[in-house]
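The structure's right below; bear with me while I get my questions together.
What you see is the complex with one protein chain gone and the rest in place.
Note that the chains take the letters A and B in the order they are written out, and that residue 1 is the start of every chain.
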Amino acid sequence: MAEERVRTGAPAFSWRDWWDKAGMLVVFVLLFAGLSLKVPNFLTWQNMIGLSLSVSTVGMVACTMLFCLASGDFDISVESTVAFGGVLAAVVITSTGSVLLGVGAGVAAGALVGLANGTIIAKLGINALITTLATMQIVRGLCFIVSGGSAVSVARESFYTLGNGTMLDVPYPIWLTLTSFVVYGVILNRTTFGRNTLAIGGNKEAALLAGIPVARTKIVIFALQGAMAAFAGVVLASQMTSGQPNSSQGFSLDVISACVLGGVSLAGGVGTISGTIAGVLIMGTVQNVMSLQNVDTFYQYVARGGILLAAVLFDQLKKR
Amino acid sequence: MRMLNRIVRIVALTVPFMLAAGCGTQPADTAHRAAKKVKIGFLVKMPEEPWFQNEWKFARKCADKYGFEVVTIGTPDGGKVLAAIDNMGAQGAQGFVICTPDVKLGPAIVQRARRNNLKVMAVDDRFVGSDGTSFMTEVPYMGISARKIGEMVGKALSDEMRKRGWKAGETAACGVTFDELDTARQRTDGAADVLAAAGFPKDKIYRVHEKTTDVEGGLNAANIVLAQHPDVKRWLVFSMNDEGVMGAVRALENTGRFSAENVIGVGIGGNSCVVEFRKEKPTGFFATVLISPLRHGFETSELMYKWIADGVEPPKETLTEGILVTRETFEKVMDEQGLTDVAARGKSD
Partner (left out) sequence: MGTAFVLWPRFVYNTVLLVLPRHREMDDMHLRFAHISKMFPGVHALDAVSFGVEQGSVHAVVGENGAGKSTLLKILCGVYRPDAGSIELAGIEQRFHAPLDAFKAGIAVIHQELNLVPEMSVAENMFLGHMPSRLGWLDRRAMQGAARVQLAALEEEISPQTKVGALPIAQRQMLEIAKALMRNASVLAFDEPTSSLSAREVAKLFSIIRRLREQGKAILYVSHRMEEIFDLCDAVTVLRDGRHVETFSSTQGLTRETIVNRMVGRDITDIFHYSPRQTGGPALELEQVTGPGLSAPVSLRVAQGEILGVFGLVGAGRTELLKLAYGAARKRSGTVRVAGRPVSITRPGHAIRAGVMLCPEDRKKEGIVPVRSVLENINLSARRLGSFLGCVINERWEWRNASAHVRQLRVKTPSLRQLAMNLSGGNQQKVVLARWLSEEVKVILLDEPTRGIDVGAKSEIYSIMYDLAASGAGVVMVSSDLPEVLGVADRIVVMRQGAVAGELSRAEATQEACLHLALPRQSMVN
């Protein structure tokens, strides 16, 4: 009685599906093309490098934020972890002289922060927003305590290569961001861990009853996020040749905005890596163009908020 | 309904393009010409503060005079500084003047500027090298002679105190400090040393650290000192700028026990304090050492322009001086200094 409309064998191709996955990227490409024609100095190698550098930190953390949001959680403590990673690395390098130790310490500390977040949220069941709000304050405080209240300069030249060195004329931070996109894209699409994340965000109860280790998955996500944020902070500190305890204020919202712009649902269960990439690039491009045109800072805020709103509206209409 | 849906979707998609269209008004070929024109960036750490607003104003005046373009950017933290430098490189600027949000960013700024082929000059806050303590003397710098100006503050305080016939017994001094910034530390140290040398008891000079260098920071800091020493009847106040002293004076006034008769405050700046001088009744804010945003804004831009256009490198260190002005003398002096419009603020016609 039921018609056999389902084919077996290889997955069928569907345009609607493809648009869902790559639609945002197409919008970005069109935007990019339009801007290249109209805005002077936009399509130059120098500006492209500058643009990519300016989104590198957000890009790296957006990879893990995608997982966090897709699993139905929230994390605003990343901004403090970014600063903390940089500060701790700077302090350790200055006192021990070893760059490797400094970077390792920074990343490990970030992972610990993430572990704490994950355990409190997944095992104790405390609301993610409140938990990460608290850790955001705590870690920020730690930044100032560890740094002694002011920025920590790093004298070792070898540390600078991480942020300022280039390969094929492209600075390392950009390569690192690209690598992150690829790695996390693979994890999301091709591993059980990635699919489980989406299932948990889509319906936590159902995932639990299907045997998915919900608490363990969430803890891993937060720990990864902490480590990623700290690593991004170390790279940033390398570019600034110093650990700045007050850097990256408001960074968390930038990352979340980029993800939402890229189609990640705040309710959980929906999200793609291509969308996130597009979101990061669109935000960065608009910022870059406004800077090139010397648009007043306050108008920049309005424009960024406006784009986010337009994107969410667009997404809502798509669902109707 | 379907039609409406479709229309809204298309409109939402074109918003980014309309934004782009609105942004880019220059056709592509003038980019070439624009690259030849001299473009100088002016980056400041606190764009909302009047001191930096004035620097920008004078930089623009310089730009008008010499015919170059000045790009003003606010950079409150390290990440934004680096992005701004890249941006200026992309825009085809040739150099920039910067008051850095953190002196320890010095090496990073120099490196990024070099990568973008930009000349760098520091103003107000001097770059510190990667060891964390010594100045980067290879970068041209214009700042106030902090120590000397601080000493002027100290002298003004002790002179006025003597004139009013205050006795050291019932007087204390409140110094609102911001020691992590070297130029600030030199100012407050200078004031304190001169006071002490003039015979003021060292243990009666109370120093307190402010978290931020604005009025609120000064107010909060002063409140701490007031709470610690409630029986002091007369206060001398000094800080690293006008705002710190103004904040402390506010704190004193709020207790209800202090006013112009028993407070002498001397600030540094000459911009924000105009509002104080214009008040109907004199307040505890007695005088200020006027420093010139004109020089810091105009001259630095001029030096940078000459460096770019004529290849004349600016001097490695230029220290500007201050002039002591009071309620009575400020209008005339500021007029002479070309700061008439600053002095005119708050004037009721």
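Here is the rule we use: a residue touches a chain if its C-beta (ideal position, glycine included) is under 8 Å from a C-beta of that chain, and two chains touch if they have at least 3 such contacts.
Note that the structure is predicted; figures quoted are calculated from it, not measured.
Peer 1: Check the whole complex and report which displayed chains the hidden chain contacts.
Peer 2: A
Peer 1: Which residue among A:A128, A:A151, A:A207 or A:A258 touches the omitted chain?
Peer 2: Only one of A:A128, A:A151, A:A207 or A:A258 touches the chain omitted from view, namely A:A207.
Peer 1: Specify the residue from the set A:L133, A:V270, A:V295 or A:L313 that touches the hidden chain.
Peer 2: A:V270
Peer 1: Since one chain has been left out of the picture, which residues of subunit A touch it in the full complex?
Peer 2: Contact residues on subunit A toward the absent chain are 1-2, 4-12, 14, 17, 190-193, 195, 198-199, 202-203, 205-213, 265, 269-270.
Basically, only the chains that are shown with their structure count from here on.
Peer 1: With centres defined as the mean C-alpha position, give me the subunit A-subunit B separation in Å.
Peer 2: 35
Peer 1: Within their complex, state which residues of subunit B touch subunit A.
Peer 2: Result: residues 5, 8-9, 12-13, 15-17, 19-21, 23-24, 26, 28, 30-31, 34, 47, 71-74, 77-79, 82-84, 86-87, 89-92, 102, 104-105, 107-108, 111-112, 115-116, 128-132, 180 of subunit B touch subunit A.
Peer 1: Help me check something: in the complex, which residues belonging to subunit A touch subunit B?
Peer 2: 27, 30-31, 34-35, 37-42, 44, 46-47, 49-50, 53-54, 57, 149-155, 160, 164, 236, 239-242, 244, 246-249, 282, 286, 288-295, 297, 303, 306-307, 310, 313-314, 317-318, 320
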